[in-house]
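The structure appears below as structure tokens.
As you look at this complex, bear in mind that one protein chain is not there, while each of the others sits in place.
Per-chain residue numbering starts at 1, and chain names A, B and C are given in the order in which the chains are listed.
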Amino acid sequence: MSAHFPGLVIIIPLVAAFLILIGALLDRRLAFPLTALALLGSLLTAIGLLVKVLQTGVVEYHLAGWAPPVGIAYRVDHLNALVLVAVATVAFVNLMGTRELVKGLFDDRLGPFYTLYILLIAGLQGIVVTGDAFNLYVLLEIAALTGYALVGMSEGRAPLSSLNYIFIGTVGASLYLLGVGYLYLVTGTLNMADLAVRLPALYPSKVVVSAFVICLVGLCIKMGFFPMHAWLPNAYSHAPDPVSSLVAPLVTKVMIYVMIRMMLFVFTPAFAFDQMAISEPMVWLAIVAIVAGSFMALSTRRLKRMLTYIIVAEVGYMVGGFWLGNRLGISGAILHIVNDAIMTLCVFLSAAAIISKVGSDAIDDMQGLFKKMPVTMGVFVVAGLSIIGVPPTCGFFSKWYLISGAVAAGQYGFMAALLLSSLINLVLFFRIFEIAYFEPFHDHHGDHGHFVSAVQEAPFEMLVTLVVTAVLLFALGIYAGDIVSQIIDHAIPVGIT
Amino acid sequence: MRSLALITILLVGGLLFYGTPDFPAWGDPESPASLHVSPYYIEHAVEDTAVPNIVTAVLADYRGYDTMFETAVIFSAGIACLFLLRIYRRKSTTTRLYRHNLTGITLRIAKGGKLPEGSAEFERIDSLWVPYDMIIKVTSRLVVPFVQLFALYVIAHGHHSPGGGFQGGVIFGAAIILYAISNDLRRAFRRLNEKAALLASAVGVLLYAGTGLLCLLLGGNFLDYSKLADLLHTDAIMARSHGILIVEIGVGLAVMAVMVSLYYNLSSAGRHDEGL
Amino acid sequence: MESLLANFLAKYNYWVYIGLVMIGMYAMIAKRNLVKKIIGMNIVQTAVILFYVSIGAKKGKTIPIIAHGHEDTGHHAVQALDYISPLPHVLMLTAIVVSVATLGVALALAIKIYRQYGTLEEDEIAMRIEDQ
Partner (left out) sequence: MDTLISVKPLIAVLVSLLAIPLIGFSRSPNVREGWTFLAAVIKFALVASMLPAVLQGKEIICQVVEVLPGLSLAFRVDAFGMLFALVASFLWIITSAYSIGYMRGLDEHAQTRYFCFFAVSLSAAIGVAFSANLLTMYLFYEMLSLATYPLVTHHQDEEARTSGRKYLLYTVGASIGLVLPAMLVTYHFTGNLDFSPQGVLAGTASRGTVALLLFMFVFGFAKAAVMPLHSWLPAAMVAPTPVSALLHAVAVVKVGVFSIVRVITGIFGTDLLQAFDLSTPLLFVASTTILVGSFIALSQDNLKRMLAFSTIAQLSYIVLGAAMLSPKGVTGGMVHIAMHAFGKITLFFCAGAIFVATGKKNISEMTGIGRRMPVTMTAFFIGALSIIGMPPCGGFLSKWTLVLGALEADQIAILAVLLFSSMLNAAYFMPVVYRAFFCPPEDALFEARVQEAPLFCVVPLTITAVISLVLLVYPQPFMQLAVMSAAKVTGL
């Protein structure tokens, strides 16, 4: 059975999606348990896959029994096994945590919601494991489509921002598709490994160069890298809370994973780092992204919006770390993909809990919350510390790698940007903690429909998941060394020092 | 805004332009793209899958996995529209409007009273006057069955001629949509109601994925139709051919249903009243 | 000069696709009406499709359906050069479906927006948002 893990990771949620819809047509209370079951299964499979990879190295899976390049093949190495587990974990935890919220928001359309939810996860996990450049595009689109729908399903400005998200996202995906087309044009294959074999002969060709640039631009758009970030804050901050706590941690990270995958394993490092020689400008862009993101975060007084700007900065972390082009930097970027996924999940979940209880996401409405919802705020503090980068939370260690990568590469500007953003994050979060800690709780009656004086702790399962994520943050921090030495070191090509 | 647009498209255009001179000339049979993988398909499709239409073979077998997700994309689009637009709570209208088809008179029936939904001479309408044309209704009613028949042909004959699940499914869906346009949504619902459409779309994709899963259970890889041989009492090659047919049917079903439910939701903005 | 011109003409539908991409993107950025933007988006996707299909083309060759396929093909071996390459068409079938799906979702959102603001003109929507 374990031979089929790579396929099952995707197939379980995919098949479940249709069963969920059918089940929900019978009785919509079936939707949640089915989803939970499927995601749990896929999570366990992902973990099994990681273990298998750790034991036996790279795992190949030929879909429809056709060997690549004729057929589509999955190729699971340490890199995507790790990211896969992260994605599956976030998906499952978030599902468990947001059950009540979802019931409250979409009670009449639970079936469609969970169908889209699980299709999104199937798409993202597929992106992570697939070894075929075009298959990746299809999965990209399935993840994107479901994402648009989930983001758009809210009152207020959500539909508008979701539509803009569609425009930008489609352009990004189309550019990626074009890039793949260019590669196909000169190589005649779509399989990543095969491309990596056939490309080096063609490096001089202008087609390959433009393919590289087009792909990179498309992916940068998709991941919300600085100049192309405009869609991200709107889409994520206006989305319904349970959705933004799912989309925010995953989508951008997976896109960054795709960039790393393309750069390292399709265009080889020799091409990406040495021949193209765009590392320097990319790192500088990342610096700008970090600084700009942090300052934009300072400028807003709305909780979710602030967090989305922090994401913009974090994307800068990872892209910059990757383009440092040395082992430390890339390890930092990969480690930060995992850590940031969990951090963002944790912080968005607690934000969702707070907003659902307070009824507004204005920072100034959070007075006295430490008294009212101590557990939630405690977790929020932990997440904040992790984003600031305080040991022993995991945020510190990925930042450690990124900075030491910057030192090794002599990119002191990048180091300075990282430190600056840590300081700004410190200000950002303690601004909130102060309001929640010092200002006496005063309830604004009628305001936002319900009596805020009724504010109390979030529902139980939400608290449990919050605590679990908080513990995860520490665990990832403590075991950062092992994760790097056991997994990430094998994920990076030996050529890179 | 315009200046920004101009700058952007000039940048993009320049980027695309840059690579083009190194392209092989258009239609060059020796271009690298045509020399690596695609010859394999052309030369082996028939002996591998017994399907002369190579596009179908590649679509549903060699790259069948892509196609499954393609179907899933369509499916999710349908679900997305439903999710975004559907309005479930009925707004309780005090009065209902009916039209007497023969005379074209509109009756307003006060609260409580209602005419039988299925009746031939009365039809429910939403606004006081709704366009109404006998000729269109009758002709489209005549056309629809032939369109549907053709759709089935396209699906079934995908192995040997251009066509297949997507095309056939779209045509079939178009037939139903034509019916819905020429009459109104309510009548269309009587033929294929919302739940049925959803069910059909789910079942269609499930047919595809399920076939793949079946292959997996029979010891092959996912979607490896050749493992169906024993079930179908044929050899591996014919099994692939049949497997392709099965999934094409699934695709057709799904696409049809999704097209219809897309139309339902978009045309009535999720209200599922008489629609356009 | 001639060679340049010939070289240019030899790739004319690549130039066409570049033009289409630019037109579509222009519409997406410069137009203020959401439906026009959606149309621009579709133009871009269509341009990509054109590009792919052009890759597969072979001058003067037939569609990739083996003649007499249903009979035993053992007698005459199939020559890859006689048929245009099927793969791009397969890929584009997917791309078409994707663009249809995207279009559907985009329209659904447009309807939602219209429901909310009563207009699809970005400027007016912006004004409505100001008012709230």
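Quick note on the criterion: a contact is a pair of C-beta atoms (placed from the backbone, for glycine too) under 8 Å apart; a residue touches a chain by one contact, two chains touch by 3 or more.
In this text the structure is predicted, and so the values were computed from the model without any measurement.
Novice: For the chain that does not appear here, which of the shown chains does it touch in the whole complex?
Specialist: Looking at the entire complex, the absent chain's contacts are A.
Novice: Thinking of the whole complex, not just what is shown, which of A:383, A:403, A:428 or A:470 touches the missing chain?
Specialist: Only one listed residue reaches the unshown chain, and that is A:403.
Novice: Which of A:48, A:359 or A:391 touches the chain that is not shown?
Specialist: Here the residue in touch with the unshown chain is A:391.
Novice: Quickly run down the residues of subunit A that touch the omitted chain.
Specialist: Subunit A touches the missing chain through residues 385, 388-392, 397, 400, 403-404, 407-408, 415, 419, 422-423, 426, 430, 434, 437-438, 477-482, 484-485.
Methods note: only the chains that are shown with their structure count from here on.
Novice: How big is the gap, in whole Å, between where the Cα atoms of subunit B centre and where those of subunit C centre?
Specialist: That gives a centre separation of 19 Å.
Novice: Taking each chain's centre as its mean C-alpha position, how far apart are subunit A and subunit C in Å?
Specialist: One centre to the other, that is 29 Å.
Novice: I'd like the Å distance between the centres of subunit A and subunit B, where a centre is the mean of that chain's Cα atoms.
Specialist: 32
Novice: If you look at subunit C, which of its residues touch at least two other chains?
Specialist: Only 25, 55, 87-88, 91, 94, 98, 101-102, 105, 108-109, 112 qualify.
Novice: Specify, in ascending order, the residues of subunit B that touch 2 or more different other chains.
Specialist: 16, 21, 23, 31, 33-34, 37-38, 41, 63, 66, 70, 73, 76-77, 80, 84
Novice: Which residues, counting only subunit B, touch subunit C once they are in their complex?
Specialist: Contact set of subunit B toward subunit C: 1-2, 4-6, 8-10, 12-13, 16-17, 20-21, 23, 25-29, 31, 33-34, 37-39, 41-43, 45-47, 51-55, 58-59, 63, 66-67, 70-71, 73-74, 76-78, 80-81, 84-85, 160-162, 166, 262, 265-266, 269-270.
Novice: Spell out the part of subunit A that touches subunit B in their complex, as residue ranges.
Specialist: 4, 7, 11, 14-15, 17-19, 21-22, 25, 61-66, 69-72, 108-109, 112-113, 115-116, 119, 122-123, 126, 134-135, 138-139, 141-142, 145-146, 148-150, 152-153, 159, 178, 182, 184-190, 198, 205-207, 209-211, 213-214, 217
Novice: State the interface residues of subunit C toward subunit A in the complex, per the touch definition above.
Specialist: 25, 28, 34, 37, 41, 44-45, 48, 51-52, 55, 87-88, 91, 94-95, 98, 101-102, 105-106, 108-110, 112-113, 116, 125, 129
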